[in-house]
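A protein chain is absent from this complex, but the other protein chains hold their places.
All chains are identified by letter, namely A, B and C, in their written order; residue positions are counted from 1 within each chain.
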């Protein structure tokens, strides 16, 4: 049986210690919010390159406008404006396998064939191996292609540029690009790496466990969800989204009331 | 009826715009995670002083070790490790009136008597007014005193020092200190400003609506909760917390089974 | 300090006891789901009239089609179909002051002027007192009028009929009807009691603390939300609701891109 302990933080009447550092004198005013997020994940302060890359990774996931997650949060706020934390919680609850999940899916996919960074790896062969494995189990390759952003996800080249500047454009970034190239070759259509694919590869470059990927998404989206709730408080739209959906459904009933007995 | 619109972000096939800026070229790599949080709240990029102060405010709220919120998140992860976002959501759901609420309580208390910063205000008189109002309705003054951190909350002087360095040690910081002094005078015991009291005053110094206070807490705790879930995955303690609680409850039943019919 | 105890249930290796009863032999097969809900609230088994009335109260709140709550749940399921419990949780999170809150608002309103059932009370005078109090603080009377169901909420007469049959049509039902009549007289428009108003009055008739009202709503909606998630799995609509909202918002941006800098 594990005993009840945590290495994260503890308090004495006159001190608070987090990750082995005195929170007031060593963290507050010295560590930015993004670097604090890195500290929560790795238990150490990032260096300048790590900080720049990791902050860009987090910021990429903060905002994508009206999504299922931000709409769910706004609808929840409509019913319980006294509990905005619950609205953010509702929005986070949908960050599962379908949307944010492709970051961790990419990381798992890359780690599976290259468990540790290997500069000498035969990347085209590994990419071919990946594409064939996924085809064999009829699974969709994560991090590749985008239903809306065409010809490419505009975040992809920017994240690669920052990775190059900070020294994180290593074998996993190269591998995920090879996977996309191989998929394009086999499918005969354009399937460039999207933002979640690059983010998954960057998690590998940083040595993060694949479980960390979803955590980064959750941190980032919590920030964006608060922004959406504050806008909803100023300029509400959730009621209108609800009423339009209800009206559409009601028209179906009116057109075919017998459908309800189905 | 409001139409369905948001000023936060929108996408075209080849671009993503957030807060009127091109996300890839103007935000990624230029705006840190903490500054992105500021952008979500204010719709503008902070200057250097705002950034330093705001990041310190966020970081203050990230981590306080084992709290009801972090334990609830860990217990949720124990049952659904495949949905870590739901565990973070469960942890956020408790950030209501009792804990994080004292930040917004302090901001509301200060705004009520000084709706806009007023360098010429008679702070002792305003503080006396506040303390008497709260006494009249038998309400607890928010942001004052601490059940555990004695003689003072170690975060308080540090936050004041950063506020002084960045130019945010204005009339609201002075007022909340006067409130504490007045409360100490009337109650005859030490009641210094705690971290949430300073954070509430800083939200006023920054001109934030009091609703923003809880949003800052939610952003910050989401980051801390992810850290706790990742630690729980490495070194689980939730099961032990559950079993100890269940054992304590069972001993009560064994000692007095008839109690259950009560 | 309270010790850790619960009177609800405990287990031994060979037995499970709930509310002082042997769960397998005294509850399973003997107590229906609705009566188990009554047992959770009151710690006793309902008699036949209580059971009929309480089941009707619960059932009233199970289903109202596409609501902010059911849409939020469906949008959450869209992102995390592997965690349907989190989708239901997201849907429940919005059952706050705005929608389900009017049941407890009605109960509080009635208890405030008639703390215990009083067959001799001057109901018109109490109703006038209530309407004037709410007018004085510019508050909306809960449980009265309905934005959509006109001339009356069709659930109202049915709930009153069941209350009459089961002996629960007492002074609180009469009082809430007087409140509606008085409001109609003062406002000069039709303001009949709606379903939440009758449910609030019925909670008073049953002697429930007003906090119980929201609990009844939460129990009932959880059942309805599961139904909506199962339908969403068979016949998904959340993606379409999302895309229509996003498209409407995008049209605003296209029409006036400068708005985003606001």
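Going forward, a contact is a pair of C-beta atoms (placed from the backbone, for glycine too) under 8 Å apart; a residue touches a chain by one contact, two chains touch by 3 or more.
Just so you know, these numbers come straight off a predicted model, no measurement behind them.
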Which residue of A:83, A:144, A:223 or A:237 touches the chain not shown here: A:83
Of B:8, B:28, B:56 or B:89, the residue in touch with the unshown chain: B:89
Touching residues (missing chain, whole complex) on chain B: 65-69, 71-73, 75-83, 86-87, 89-91, 93-100, 237-239, 241-242, 244-246, 249
Absent-chain interface as seen on chain A, which is shown: 3-7, 9-11, 17, 19-20, 43, 80, 82-83, 85-86, 89-90, 93, 245, 248-250, 252-253, 257-262
Those residues of chain C which, in the complete complex, touch the missing chain: 1-11, 13-16, 18, 23-25, 27-29, 31-34, 36-37, 39-41, 52, 55-56, 58-60, 62-66, 83-86, 88-90, 92-96, 100, 148-152, 154-155, 157-159, 161-162, 165, 211-212, 214-220, 222-224, 226-231, 233, 235-237, 239-241, 243-244
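FYI, only the chains that are shown with their structure count from here on.
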Two or more partner chains touched - positions in chain C: 80, 82-83, 86, 89-90, 93, 245, 249
